[in-house]
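Not every chain is included here, but those present sit where they belong.
The chains carry the letters A, B and C, assigned in the order they are written, with residues numbered from 1 in each.
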Amino acid sequence: MGRVIGVGAVIGVVALCLFGLWGAPPDDRQGEAMRLLYLHVPSAWLAYFAFLVTAIASALFLWPRTRSIVWDRVAGASAELGVIFTGLTLVVGSLWGRPIWGVWWAWDARLVTTAVLFFLYLGYLALRRVPGEPVASGKRNAIAALIAFVDVPIVHFSVEWWRTLHQKATVFNPELSARIEGVQALTLWIAVLAFTLVYVYLLDRRYRLAVIDDALAGQALARAIRTRTGGNPGETT
Amino acid sequence: MPLVEFHSVVCLLGTFPALAGVDLQVEPLDVLLLEGPNGAGKTTLLRLMAGLIPPHSGEARVFGVDLFKDRRSARHRLALVGHETYCYDDLTVMENLQFTFKASALTGTGISEVLERTGLGALAAVRHAHLSAGQRRRLALANALVRDPELLLLDEPHAGLDEEGRACLHEIISSAPSEGRTVVLASHELELSRQLASREVRVQSGTIVDCARENL
Amino acid sequence: MRLWREASLVAGKDLRIEARSRIALGQILPFGIIVVILFAFALDPDSGLLTRVAPGLFWVTVLLAALLAVGRAFAVEEKSNARDGLRLTGLDGSAVFLGKMAAIAAELLFLEILLGTAVVILYGVEVNGLLVLLAAAPAATLGIASTGTLYGVLAAGLRSRETLLPLLLLPVLAPVLLGATRAFEGGLEGAPSDAWPWVGLLWIFATFYTAFGVLAFGTLWEND
């Protein structure tokens, strides 16, 4: 299954390159720079999605009946990917801003809230690194993730709430009518699909890595217990 | 029903198994002495009983409450005297005791009696920050007693106490059964403690080596 | 009922410690005033700029002062491991949250009044829509106090509390900072209609985080 998704992801990325670089026509106003859209927008959306997954997994972890280490791992893995996608959004947006707005960065609500989102989840990942007993630290992480998620809708609606340099929602706007058409729209959807596949693939990988990490930690613990009860008065850490 | 029931309990501090499979039962009105070398896990065991740290695996019940599910609801029935006082530097001895008393939702004249018993009467108006080492130890004891616990956990209560203080402590522990209190006592003062204990177990390398020594 | 009693007990204790150590009055307030002066210094005041940015600077300063106040509120619990003692009393986590939050909010409100006066005098700000300010400030304060308490306990007990706290707290409070600044700008310019939506946002934020704190604090409080 993981392999299938991996192959799909590779195909998606190749298709995205073909369409993004040659298939889709340049924009009337922005010219070639507009092609950055096919990286910028899907990475932003996947960042949202990754954080949503983190939030849902965290809620499931907090809910006693569904509590399972699985959800903590998913939350962590997804948040890492979310941070990467947010970082990509920032970098690509910044690269895009240079030709279009003439600056790398502007103090625009969308940009700032996105940067805040980035740091918020960096903080969350820093918190996750603090060691602790699994359930206890899992709950702590989950609460931090739920708090952090509040920023996601703020990022999305920032263009509606503030007067921004950044353009308003073209696809998921309040009227829910997309203002992008033709090959450009098709390319965008291909991009979104490719990014989603990449996300799912990496999530799966990262999750397995977490499982292996935990198994290793379990083995290390068993060894530690053996050395401890083996009459070794000191400790080995 | 035993007050404390531990079966192969493992407890981690960081990644270190400070308790590596502990089996222990404490029956009501026991005075149990925990002895063992430095770093054996006595403090960890007491903090675990008090619900301050979570167990990692095994079975752990205090007052019949499973510590894996709920580390809070048994707490109002027990008190812990740890290595530190759990008091606020800027409050006086009296204010600290009053806060504990009210926070435990108690009423009555418990405080003055406890001050008497721990020999802190003269220090009621002194701020915690100004107390000497032994005075702090007494305050830690008072702060536990004021809650009138059914289970009293004492972690090296002798350390730093003068003779008078030890006498107070002796009185408190020896009258515990008649007051309906169960005591678990970790101590390196074996001569003094053995006089008081009804049972003694040895903690070593995170496990319990039962000496099955029974007093009385 | 019990919740209120316990919360007021905790708040009372914190305020008594504060009254005795005089940290907020004696040190955080002067800190705030110095920051306000430094800003004025750094911004080179000849351009009427200061009046324009006064609300923003005021709230940034309040935020920095809040960081200190929250840090202090949890430093108090760390000394002699008082935090463990508090947990042992069996107090409800929600009560501890509400109590500590109330104490911090009280200190901050007090601070804002004095700091606000200082800003008005130093930056030469004219106050027009006082009503908006009076509606916005408590909401922002509650928002800051509730998130501060929540994150304070998240970071508490960790060795690096002092420095981790700002890192966690500031991003979450960015909306409060923005809302409060805009509300104050509206209020000062006498354009309350611009300001009221922001006041609403601030109250929503405060309510949300307080409720969330009441629910979540217990869990965090118990963690090691």
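Here is the rule we go by: a residue touches a chain if its C-beta (ideal position, glycine included) is under 8 Å from a C-beta of that chain, and two chains touch if they have at least 3 such contacts.
As the structure is a computational prediction, the values presented were derived from the model and not from experiment.
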Task = Note down how many copies of every displayed chain the full complex holds, formula style.
result = A x1, B x2, C x2
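As a working rule, only the chains that are shown with their structure count from here on.
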Ask   = Among all chains, which one's averaged Cα position is nearest the averaged Cα position of every protein chain shown?
value = C
Task = Starting from the mean Cα coordinates of chain A and chain B, work out the distance between those two points in Å.
result = 48
Remark   = dist(centroid_CA(chain A), centroid_CA(chain C)) in Å evaluates to 31
Message = I'd like the Å distance between the centres of chain B and chain C, where a centre is the mean of that chain's Cα atoms.
response = 38
Inquiry  = Among all residues of chain B, which ones touch two or more of the remaining chains?
reply    = 53-54
Chain C, residues touching no fewer than two other chains = 222, 224
Query = In the complex of these two chains, what residues of chain B are touching chain A?
reply = 10, 12, 14-17, 20-21, 37, 39, 53-54, 56, 204-207
Request  = Could you pull out which chain A residues touch chain B in their complex?
outcome  = 131, 133, 135-136, 217, 220-221, 224-225, 228-235, 237
Ask   = Which bits of chain C are touching chain A when the two form their complex?
value = 147, 150, 154, 158, 164, 167-168, 171-172, 174-175, 208-209, 212, 216, 219-220, 222-224
